[in-house]
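Note that this complex is displayed minus one protein chain, with the remaining chains in position.
Here is subunit A:
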Amino acid sequence: MPTFVYMTRCDGCGQCVDICPSDIMHIDKTLRRAYNIEPNMCWECYSCVKACPHHAIDVRGYADFAPLGHSVRVHRDEEKGTIAWRIKFRNGKKDMELLAPITTKPWGTAFPKFAEIPAPSQAMRDSELLFNEPKYIRLDDGDLRSLKTAGLKLKEGVYY
């Protein structure tokens, strides 16, 4: 369902242009406001809708199968770590509000600081292990699974 931009709400800040994965949100050079230049390459992923600080971007159902008169609005709150949705049906019979968490940690704080972690030893480099394995797989010191530890044998290839 392609996006569109409300003229009076958009201030041309370009955050939608910055985030659109399909490169279709552009700034109109005359009006200096954003708009969708290629609706038939829009995935209605709502990335621009969520990014817009003025809620200036909305989505209308695709003309080939969706009648007019509905609404699915969103407010993504990074500080609270939540996303709120409101879905209004065309016939007015359903008006839903839904809320979901988007993260459990303050943004950008929980990543391992590789600079403070000792470099891997040669034995680790030679092994099949990835960062912090096998601990991260099983939370114990058990080894990584191989054909041998799984009790499996290499079977001959089937080749015609």
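Convention: contacts are C-beta pairs under 8 Å (C-beta built on N, C-alpha and C of every residue); 3 or more make two chains touch, one makes a residue touch a chain; residues count from 1.
Following the convention adopted for this analysis, contacts and distances are computed from a predicted model.
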Undepicted complex member, UniProt protein name, chosen from "Molybdenum transport system permease", "Adenylylsulfate reductase subunit alpha", "Hydrogenase formation protein HypD" or "Protein translocase subunit SecD" = "Adenylylsulfate reductase subunit alpha"
Contacts from subunit A to the absent chain lie at residues 1-2, 18-23, 26, 37-47, 59, 61-72, 74, 76, 83, 85, 87-91, 93-94, 96, 98, 100-108, 110-111, 114-115, 117, 119-120, 125, 128, 130-134, 136-139, 144-148, 150, 152-160
